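Heads up, this is only part of the complex; the chains shown haven't been moved.
Letters A and B mark the chains in the order given here, with residues in each chain numbered from 1 onward.
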Amino acid sequence: MRLTVFEIASLVGGTVRGDGAVVIEGAAGLAEATPRDLSFLSNPKYKAQLQSTRAGALLVAADVDTGARPAVVVKTPSDAWAAVLEILDKERTRRPSGVHPTAVIAPGAKLGANVTVGAHTVIEDGASVGDNTILYPRVYVGFGTAVGADCLIYPGVTIRERTTVGNRVILQPGVVVGGDGFGFSFGAGSHRKIPQVGTVVIEDDVEIQANSTIDRAAVGVTRIGRGTKIDNLVQIAHGAEIGAHCLVVALTGVAGSTKLGNYVTLAAQVGVAGHLKIGDQTIVAAQSGVSHDLPPKSVVFGTPAQPIKDEMKCHAALRQLPKLMEEFRALKKKMGWGS
Amino acid sequence: MRLTVFEIASLVGGTVRGDGAVVIEGAAGLAEATPRDLSFLSNPKYKAQLQSTRAGALLVAADVDTGARPAVVVKTPSDAWAAVLEILDKERTRRPSGVHPTAVIAPGAKLGANVTVGAHTVIEDGASVGDNTILYPRVYVGFGTAVGADCLIYPGVTIRERTTVGNRVILQPGVVVGGDGFGFSFGAGSHRKIPQVGTVVIEDDVEIQANSTIDRAAVGVTRIGRGTKIDNLVQIAHGAEIGAHCLVVALTGVAGSTKLGNYVTLAAQVGVAGHLKIGDQTIVAAQSGVSHDLPPKSVVFGTPAQPIKDEMKCHAALRQLPKLMEEFRALKKKMGWGS
């Protein structure tokens, strides 16, 4: 990358402050940037670093003071930042290409145009892979599974049989799609397996990150809605339906048959019990445990989760409780009232 | 599948209500079922759907009103449901078979009769695999490891050296058996690795689901008891012993040397500290943290976990605490008693 601040502004639809002729060759955080790097301010926590940064130019919103330093002013700095990093990404990231001779592709599998099949990747009979999709080395695509176009499927991913992966889906290393749901019937002293004959549908533009697991439904479908992003080590159980454009952060578990609306955020290490309905645009704070249905636009925290304001009030009160107890004991004593 | 309601009743040992000649070709949840599907009621939460479902027939317990709709009445609907899904599973699920030419099998490894070894699977020297076991593609069986008969080992599973997997064991994709336990000795400013020279024994009829990890013992054995079922992303640490017929739900961790009895249930995201004894038939509610031994038939919740009734009482009280504090302040004021 070698762009002037003017060129960057043009690229991201922003306006220039200061010297637009400065040349930028990379991107870095405020603390690490050199005079050849562009940097940006997203988290107000780092505002003080605007003084000390060595960055050659900044990407900021209009209300941020950048002094004499060259800056590109945009409405949404994180979006403009993404656009710049896309250029760097194309430069820096090499990907495999072609069909490697060690790949094992069943004669009955169908590959679109320009599909990459990495070394030691296995595509079983009846499976299909859409145009331009890259299957890295060591991927498994099961019998009858359909993977869409323009996907990136990283090493170590397992997509089991009869599941569907949409277009422009990214599966980071180690993701498992279509493992059996956790379903057993107890009787005569032991657990009998309930075969999981359903499937999984991953809709378009979903990304699922490293080592997360999406179980197949007992019957019917486990669904990850269009545009939803799932972080590392997340468990989505059988028959759950995650709406469109949700964010599910690391180490979260969603239990069986629960339905999330659209634009729901589950922060890290959240648990959502089974058979629940979580309304659109709900936010669940980290480490919460949701045990009841939630209406749209809920913001909850705690185990069991309640509205975050109530939970914070309870927490604050709890921290004063030891003192309250002492006072109450003193009061009882004063009143001559035995415990 | 193409069975009359009569035939299904005969298959699952149930009795017919209504028209037994109706033909069923699939299975589905109440909300999704078509007139050609069998459905069933397990969770009473869905009782209302018995009115609206389009299912051709229902699988229910005797006390459930099914109106005019054909129904098969059984003692344990979930068990009968499992039996029907087993038929569908056999129809729908294709598995690899034979020994793939890209598999790497050490000359000193021993394979039973009718073993499947998928593409790019590796079996090291001294390992053995029992009759009829299916190793999917991309499995690793380490030096001297014994895998029993009639197992299903899915893609991406790693079974490290000198471990033992029983008969009829199912390991879902990405499971790791026999990774080193987390054991270090601190001294001179750094952590020295304590070699983990012990092993893992997975007993018969165990299922371990996607990306869960069972560490090998430092010395001795990490044991998963007969018939126990472990969900996705569960961590069982070195030297832990899980009893027979337990259920361990997703994202749970059991620390080192802890011993669980039989028929223990650990709900999701539970943590059990090390060196504990958890009695038979104990139930630990989701997101709990167990820090003490528990007698048989305990039912606990919270961090640190206590009997669930006590924990629920504390939770209820906590939610009233902000109000109590206000009242207490008012009382003190009324009494002219300064804080």
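Everything below uses one rule, namely that a residue touches a chain if its C-beta (ideal position, glycine included) is under 8 Å from a C-beta of that chain, and two chains touch if they have at least 3 such contacts.
Predicted model only: the values in this text are computed from it and were never measured.
Engineer: Report the copy count for the entire assembly; 2 chains are displayed in place.
Structural biologist: 3
Note that only the chains that are shown with their structure count from here on.
Engineer: Cα superposition of chain A onto chain B: how big is the rotation, rounded to the nearest 5°?
Structural biologist: C-alpha superposition angle, chain A on chain B: 120 degrees.
Engineer: How far is the middle of chain A from the middle of chain B, if each middle is the mean of its Cα atoms, in Å?
Structural biologist: Chain centres of chain A and chain B, defined by C-alpha means, are spaced 25 Å apart.
Engineer: Help me check something: in the complex, which residues belonging to chain B touch chain A?
Structural biologist: 27-29, 32, 43, 45-46, 76, 78-79, 81-82, 85-86, 88-89, 92-96, 100, 102, 118-120, 136-138, 154-156, 170, 172-174, 205, 207, 209-211, 227, 229, 231-233, 245, 247, 249-251, 268-269, 286-287, 315, 318-319, 321-322, 324-325, 328, 332, 335, 337, 339
Engineer: Please give the residue numbers of chain A that touch chain B in the complex, ascending.
Structural biologist: Answer in residue numbers: 102, 104, 120, 122, 124-126, 138, 140, 143-144, 156, 158, 160-162, 174, 176, 179-180, 182, 184-187, 189-197, 211, 213, 215, 218-220, 233, 235, 237, 239, 251, 253, 255, 257, 269, 271, 273, 275, 287, 289, 303-304, 306, 310, 313-314, 316-318, 320-321, 324, 327-328, 331, 334.
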